[in-house]
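Missing here: one protein chain of the complex. Every other protein chain is in place.
We just call them A and B in the order they show up, numbering each chain from 1.
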Amino acid sequence: MRRAVPGWVLGVAGAVYAFLHLPVLIIVVFSFNDSKFSADWVGFTLEWYRRLFERPDLLRGLRLSLLVGGISTVVAAVFGTLLALALSRGRRRRGARSLAEGLLYVPVVTPEVVVGVSLLMVFAVAGIPLGIGSITIAHIAFNISFVAIVVLARLEGMDRTLEEAAMVLGADELTAFRRITVPQLWPAILAGGLLAFTMSFDDYVITSFVAGAGSSTLPIVVYGMVRRTVEPSVNAISTLILVVTAVLIFVADRLAQARPPAGRVG
Amino acid sequence: MTGSPRRVLLEWLHRRPGIGTGVLAAPAGLWLVAFFLVPLLVMAAYSWMPRGIYGGVEAGITAEHYRRFFEPLYLRILGRTLLWAVGATAICLALGYPVAYAIARSGRWRRWLLFLVILPFWTSFLVRTFALIFLLRDTGLLNGWLLRLGLAAEPVPLLYTPFAVMVGLVHGYLPLMVLPIYASLEKLDPALLEAAEVLGARPWARFRRVVLPLSRPGVIAGCLLVFVPSLGAYLTPDLLGGAKQVMVGNLVQSQFATARNWPFGAAVSFVLMALVLVAVLVFLRARDRAGAEG
Partner (left out) sequence: MRPADGLPALARALSHGRISRRAFVRRATALGAGLSTIGTLLAACRPRADAPPPDAPLGPLESRLNIYNWSDYIADDTVRNFEREFGVEVRYDTYESNEDLLARLQAGATGYDLVVPTGYAIEVLRATDLLAPLHREHLPNWGNLAPLFQDSVFDPGSAYSVPWQWGTTGIAYRTDLVPEPPAGWGVFHDRRYARRMTQMDDPRDVIGAWLRYRGHSINSTDRPALQSARDDALVAKRLLKAYVSAPVKAQLIVGDVWIAQLWNGDTVQAQAEQPALAYVLPQEGSTIWADYLVIPRSAPHKRAAHEFMNYALRPEVAAAVSRFTGYGTPNVAAAGMLDRPVPYPTAGELGRLEYQHDLGAATALWDQTWTEIKSG
């Protein structure tokens, strides 16, 4: 039997949804507004999008962000999945295992300023030049945790009887892993990877500390634009970033449905 | 393929299970040690060293940076940051609980409503912050409506105020409050509520006595997820506060930019880290206790 939700609760919920979504919807709408400064709707135009293509720094920033995001996601996905497997399957004392799992959360709760600042110090001491490489290293570091946490959660909840059945039927560990475990784990790996890519693509704070010459990623360029221009080009680039993120989520969702073929066992 | 190399490898792994685990964990473990743990240690070392004249450090050990942090000026910044974080958490709780409750009772729409709550989380934080700037500017949309509706004679200063920073914090972290509360409400057995109703409790009492205590783990988790990032907030006070509101995160950044005082920045970072870890421990303890009682 369903209880009715009190009217005021629905009202608050509705207001909250509006609060969460309206600001973003508004800048999307105004990215097509044919007026440089006015907050009133004047007419439709694609001028601000056109202007984006005249900015080499933006295009370069987009390329760099995709590059750094791609590399760091792939590396973090591999490392993070392996780590999750080790934590879940490894034979260790209870205490050590829960300590390791707890430590896994530390990169996630550490404030970005602290992560950025400490990495800057280590790069300075070790003489590692600041640039694309240093940014990628930093992104891999914080993304490993995200992937590992997501994959670990899936592993803990996973049914191992299929694997055991496969091994009873004659498959060795590696085959069982490849044919049984990975397909089941695949959606979690994708979810962790998507989370990692989004974190990397969107990162401003950590990147701003460890970036060097000519390594301005998209968020760094956009940050400069947000502070400086009032013209709707910022609305346009914001909308494009939203579209890219939405496409990514969609693609990841599709990939998660299409699991790698399980094939026959043995 | 059942060739020998594979068999040999597997048999070897069988005999030493620890190595298998070690190999799996090694890449991630090494990376995290090198690029997470070691930096924190380096930062610790820096925070005990005296500052060079032009920035950088000199040889030596000094506690002056930690001592300096306990001067009234910096304690005030810390106190203000704590107030911001508590305020943001309280507002998110007040706004987020009804949302989570509504979603939990929504039946058919549940998936969509959840998706709509999660969606802002996937949206770039920078973009969301810019959206608020666009709205709150003197010549922005909100002031435009206020003027048009005659509610104000001239633009109300909304941006670059403490109000704007709070709006930014709440806007940024509200989804993180809703999701855990929803998760714990979802597990709620309707039978309990029915039993309460049968036994004669009125709606508000039912809520207070049954729903609220059982959702406490979710509430605590949600508070943690809002409080901790708010402590370390940097972009929000920077962009929405007009560089006039200094939170601990901004203080750290300024030591590495304007002030070129790395050791002091390192010391402040450590205090921030310590606060965060204390908060996490406190919240986790409270959550486990609440979970046990439920």
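Just so it is clear, contacts are C-beta pairs under 8 Å (C-beta built on N, C-alpha and C of every residue); 3 or more make two chains touch, one makes a residue touch a chain.
Model, not experiment: these values are computed from the prediction.
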Touching residue (missing chain; options B:26, B:119, B:246 or B:280): B:246
Candidate in contact with the missing chain, chosen from B:18, B:55, B:190 or B:213: B:55
Where the missing chain touches chain B, by residue: 46, 49-60, 73-74, 76-77, 80, 137-139, 157, 160, 242-244, 246, 251, 254, 256-262
Residues of chain A (touch criterion as defined above) contacting the omitted chain: 37, 57, 120-121, 123-127, 129-131, 212-216, 224, 227-231
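Note that in this section only the chains that are shown with their structure count from here on.
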Centroid spacing, where centroids are CA-atom means, of chain A and chain B in whole angstrom: 16
Chain B - residues contacting chain A, complex: 6-7, 10, 13, 17-18, 20-22, 24-25, 27-29, 31-32, 35-36, 38-40, 42-43, 46, 95-96, 98-99, 101-103, 105-107, 116-117, 119-120, 122-135, 139-141, 143-144, 171, 174-175, 190, 193-194, 203, 228-229, 231-232, 234-235, 239, 249, 252-253, 256, 262, 265-266, 269, 272-273, 276-277, 280
Complex contact set, residues of chain A against chain B: 1-3, 5-6, 8-10, 12-13, 16-17, 19-21, 23-24, 26-27, 30, 37, 39-40, 78-80, 82-83, 85-87, 89-92, 105-107, 109-115, 117-122, 125, 137-138, 140-142, 144-145, 148, 172-174, 198, 201-202, 204-205, 209, 219, 222-223, 226-227, 234-235, 238, 241-242, 245, 249
